[in-house]
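One structure is given below, represented as structure tokens, and several questions about it will come after.
Note that this complex is displayed minus one protein chain, with the remaining chains in position.
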């Protein structure tokens, strides 16, 4: 017996991996983001299939149009798409849009040695049609990911003890604060806020917030003296992934006072350990209100 | 002002991307799975860091040991690890283990042309320590992914109409049931069950269930006549992703009668469209009880 | 005994995976390519290390500058970098630059349903300093990759024979030319020319050349009738990977008459078979002169 298709609703039917150039107007410039979009709507049990060509047409209308008329942000494009998805699929009650894009900011250890550094922007939107009057509510998320550096505080202390046997002068009080050798490594950290449609978070601020939570940001151009400065900076702020994540969560809790307590925060940090072949990870998700309560304790 | 680390609890701290050979005893043979493990525990706000070396030691004890004493399944290894994680991290209340592995089954369009086909096994476990008496409860998931083939029913009908203009004989009633040209493509489909620790699902049955829901499974060895057979088979069962997913959900709802209604089912199907550069996807998640109710309607 | 470093020359020392926005002026518009650069120079045995910070500074100078002053093409940026690498590393005799970027062109099955389709641009440059007078010679490559569709001619014939048993009318002479069911799939094809510095090939023409060699190009927006048209188009031009590659090589040999015989052509095509879990591939590399001689036979 063949199953009869129509019996089951489906949460998501859509197109994943649509690649598009999205042009965004930033305060100081216009940038084109090579963006990946995943879009979907739900499908009621009463309907056999989702009209997927509408999704491709919609993406072309909204995203291709930005070549001529840039949009304010990746998340505003997601919101517009999520809203239009429910217009174009009248049978659907929910629509979802996920987007990610590589993003460049001019950064450097010194102004005169700044250059484009690469980051990731993350955004999403979800629209829901109310059962009664059909009102559509849209929520969204805004996120960023930055690659930086962590230095391990634990190995620093054990290395100091271990080397003090061979180099007794290390025990001299004047060297107590001297940063010692430890393992350090690439760290990828991500911070995302789930928001109502009317709230705004500037993606560049998310990236700054992440970089401040790592032992050090990293840069493309480092002359010899710069390398030493960055290495010393990282070793003066040695951090476990737990430390990176808690500092990130702390800055998320206190650094965006305009956001209400109901905002949901998602954070993840991944250290690609130099002393292991595997990664060390910490993750947390919480309401901003709960984080603020913890922070105030 | 530096944030004080200890204020925030963290949901997950652990090791991701640990690669290990896991030896599993199957009914008819012993197989070694090259497995990826992600393991983590939570961290209370009262504790500065998670002792991560315990995770690596634990993985070595449980997984490396299977070279000598094989375990029954990937998910049983996950359960053992999740349980032990709470033993080794007494401060933790939850532990999570995610595992995936490439897996081979001898399959073919005919017995004499069978060979090893590759699939993916997915498993996870989560252990929770109760606040009061410290009792530990473990839940798990078992899943599989199979690559097969879908053929599009819509383009088949429009192509038939379109060709009938040029080839009027196509309108002859005797050809009405003849499968017509359409686009067909690789399809990756995944089915997962979230279970209590005591319940069992055979991974090979999940893979069979998936392959039955696709337009056709695919095989490495196909002689000329076999190719025609598979192509005809797929075109006689043309399916949208919506059809694949509903058939899969239907088979999930009815094909595992020993599982209680509380089991949670997750299903996803991805068609790597031959006529587009993007993928078409359908996803659903539901309690088995709800699926059974829909199925019985 | 520790090896003494200085004894060995090394062919390549450099930076791989530098991500940069490169702005290119096209005939009709300005586009920003999210580009991956790998740059390297050789290292003589007499010198301990390569001064790698110069590479990062150079990339910033040349690539970041294009935000203000766009360059004509990806390959012209590679040539400029390869030339400058030898300026900045006076001890080096060779420098190499490899670049790839996602690229978008407005294309469609009909003008009014065109939208941005994604392709890949490939470019490289290599500079060599002569032993005597230090003259620097630069060579370059220009390439493109396009995702399209192939339909299998062999399964089409065997399916026709097989179905004729069940549907005898299929043997009617009027249906002899009717395209029959077969497997079709995503196909990725790449064409690259190795050139001297003074020669030019327009990347858009490479992409057009590739798409003409596939059974059909693919597009994001296809309404119902369009799907049928594309499916019929692909089934009227069924092609093995061998056919795609030979047609591509043929078009390469005859379609760029301005290029001299000494140009080297590299071509690869990959069909992500719908009836198998593995890919089917064909590759060829040859001097344009040899291809032209074969073509003329």
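By letter and in written order, the chains are A, B and C; residue numbering begins at 1 in each of them.
The definition used in the following text is that a residue touches a chain if its C-beta (ideal position, glycine included) is under 8 Å from a C-beta of that chain, and two chains touch if they have at least 3 such contacts.
Just so you know, these numbers come straight off a predicted model, no measurement behind them.
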Residue, one of B:48, B:176 or B:223, that touches the chain absent here: B:223
Of A:32, A:182 or A:209, the one touching the omitted chain in the full complex: A:182
Given C:29, C:69 or C:297, the one touching the chain that is not displayed: C:297
For subunit B, residues in touch with the removed chain: 18-21, 29, 31-32, 34, 53, 56-57, 59-60, 63-64, 67, 102, 104, 106, 113, 115-116, 118, 220-224
Subunit A residues that touch the omitted chain in the full complex: 117-118, 147, 149, 152, 154-155, 158-159, 161-163, 166-170, 172, 174-175, 178-186, 216, 218-220, 222, 224-225, 227-232, 234-235, 272-278
Missing-partner contacts on subunit C, residue numbers: 2-19, 38, 40, 43, 45, 48-50, 52, 56, 154, 240-243, 245-247, 249-251, 270, 276-285, 291, 294-295, 297
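The definition used in the following text is that only the chains that are shown with their structure count from here on.
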CA centroid of subunit A to CA centroid of subunit C, Å: 32
Where subunit A and subunit B are represented by their mean Cα positions, the distance between them in whole Å: 27
Of all residues in subunit C, the ones touching two or more other chains: 118, 220, 222, 224
